[in-house]
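The complex is shown incomplete by one protein chain, all other protein chains being positioned as in the whole.
Think of it as A, B and C in the order they're written, each chain with its own count starting at 1.
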Amino acid sequence: MQIVVQEQPFDVGDRLNQFSASRTDMGAVVSFTGIVRQVDGKLSDMMIEHYPGMTEKALTSIAEDAVSRWSLGDVLVVHRYGLLAPGEVIMMVATMSRHRADAFAAADFLMDYLKSRAPFWKKERTADGNAWVAAKDEDEDALNRWQTP
Amino acid sequence: MQIVVQEQPFDVGDRLNQFSASRTDMGAVVSFTGIVRQVDGKLSDMMIEHYPGMTEKALTSIAEDAVSRWSLGDVLVVHRYGLLAPGEVIMMVATMSRHRADAFAAADFLMDYLKSRAPFWKKERTADGNAWVAAKDEDEDALNRWQTP
Amino acid sequence: MVNVLYFAWVRERIGLPKEQVETTAATVADLVSELKEREERYALAFSDLTALRVAVDQELTDFDAPLSGVREVAFFPPMTGG
Partner (left out) sequence: MVNVLYFAWVRERIGLPKEQVETTAATVADLVSELKEREERYALAFSDLTALRVAVDQELTDFDAPLSGVREVAFFPPMTGG
């Protein structure tokens, strides 16, 4: 399990290649990349604040939860903070498993939990002013998909 | 939409980076990589046969279907044929969308259809002999997840 | 005259990847019946049609598909892409 929280940019392709090459007994690798999205050409940049210490703990706990739920060879989470321009990579997760269903479900799960349970906050600076990105009800609702009865 | 069928190896990381960088209005990129899995150290290699002409048509049709079902910025499919060693990349798909749900669902869908509807056949050469990889009932069943009522 | 293609173990059992077949068969199933009459290896390859898939002019279809105007018919086991 690899959890990385850093300010500096990273290369998703390199990270994914390293991750995939680390095991030969896994047939499936799924990755998710989150990118600062340009909206109508208005976004100047995004400032990502986080809670040093808790961030690493929360990401580790979410990744451990994924490992306990699915049969995974490994999990990678890389998340940036600080000032990011449109088009820059915010974060990535990658999962590997023998067969594809586990890797897909685990990556989907990781993203749902990262979205609402990892202590990051985003402030967008646009031509119209600055605003904190609000959490969406649908992101909170998405967590219900993973409740075991 | 980019559909590539080739015998030679390719770099998943490079492909994914290029794909992700092609749009700045998309916030989510999902990739799947299929790798020749080593099983108990027995697999010598895998020969992948395909149906030139039909393969490209089938992959294009599956990708078009994904584009019609979800809101996607782009779709990439790269699939190899020929002789592959354990650990080598067989294929990848990548999808991008504004928000993560579309990219995840579309990549999952593409893999289910590629598995059972793209004309590839795999023959494994192992210490115990050679054998064609049989289609699994669960792969056929997986297609039912995507039936619209 | 139709081009008939074989893939994977169908190709191996029949012993060739492709052949031109002179036929007046109305459907894929009729063509299969004609081929099975030819030789043991064809009869063997086509002995269990539930284990086979067919494409007509590179589109997946059923064994009752008509052959009128068709240029290419392919027989193969269930696909295993990805």
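Convention: contacts are C-beta pairs under 8 Å (C-beta built on N, C-alpha and C of every residue); 3 or more make two chains touch, one makes a residue touch a chain.
The model shown is predicted, which means the values in this text are computed figures rather than measured ones.
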item	value
Shown chains that the omitted chain touches within the full complex	A
Full-complex contact with the absent chain, from A:14, A:49, A:64 or A:138	A:49
Residues belonging to chain A that touch the chain removed from view	34, 49, 51, 53-54, 57-58, 79, 90-91, 111, 114-123, 132-135, 139-140
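Methods note: only the chains that are shown with their structure count from here on.
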item	value
If a chain touches chain B and chain C alike, it appears here	none
Chain A and chain C: spacing of chain centres that average the CA atoms, whole Å	48
Whole-Å separation of chain centres (CA-atom averages), chain A against chain B	23
Junction residues of chain C - those touching two or more other chains	82
Touching two or more other chains - residues of chain B	34, 111
